[in-house]
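This is the structure I have questions about; it appears just below.
And now, chain A:
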Amino acid sequence: MRRFNFLNYTDHTEEPYAVTMLARNPNVTMRARGVMEKCTYCVQRISAARIEAKKEGRPIKDGEVVSACQQACPTKSITFGDMNDPKSEIAKVKKQPQNYILLEELNTKPRTTYLTRLRNPNPKLGKES
Partner candidate 1 sequence: MAQIFHPRANILAKFSLILLATGPLLLLLIGTGVSRASYNTKVGMVADQPVPFSHEHHVSELGIDCRYCHSNVENSAHATVPPTETCMSCHSQIWTNSPLLEPVRQSYKTNTPIKWAQVNKVPEFVYFNHSIHIKRGLNCNICHGSVQQMQLASKGKAFFMVWCLNCHRNPEKFVNDPDKVFSIYEKGLKGTDHEYADLLPEERDILNSGEHTRTPEELAKGEAWVKKFGIKKKQLADCWICHR
Partner candidate 2 sequence: MSQPIYAIVAEFGDPDDLLVAAEKVYAEGYRKVEAYSPFPVHGVAEALGNDCSKTRWTCFLSGVAGGLGGYQLAPDDTRSV
């Protein structure tokens, strides 16, 4: 989902502006007004992991990059990883039959896909929880 910064949501006129900016997130730019906002899939975390891996001359390990939403999710509902790597966790999850793409018919090819809720439509097999 896109968001446009219609106003300056961080008050640049406040004195400790730089401190506020650093405190909130030192590795991401605080967007000013007039700029689009989008989920970057925590590009700062990807970059950090990528640079560390490159310095050691190895590919990024699966699970090395943890997006902020994934980290914060108490039920571990979010998986993040390299879709191109068939052995990665995300590739396995995406192969599951419950996997679906929102508005797939529009051919927007989003990276974020969802898993449907598992339901039991047959009451003989037990109650739906």
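Picked so that all candidates are chains of the complex that A comes from, given by their letters.
Quick notes on this one:
FYI, contacts are C-beta pairs under 8 Å (C-beta built on N, C-alpha and C of every residue); 3 or more make two chains touch, one makes a residue touch a chain; residues count from 1.
Everything numeric in this text was worked out from a predicted model, so none of it was measured.
Every option in 1 or 2 comes from this complex, but the candidate touching chain A is 1. Only residues 27-29, 40, 43-44, 46-47, 51, 54-55, 57 of chain A touch candidate 1 when the two sit together in their complex.
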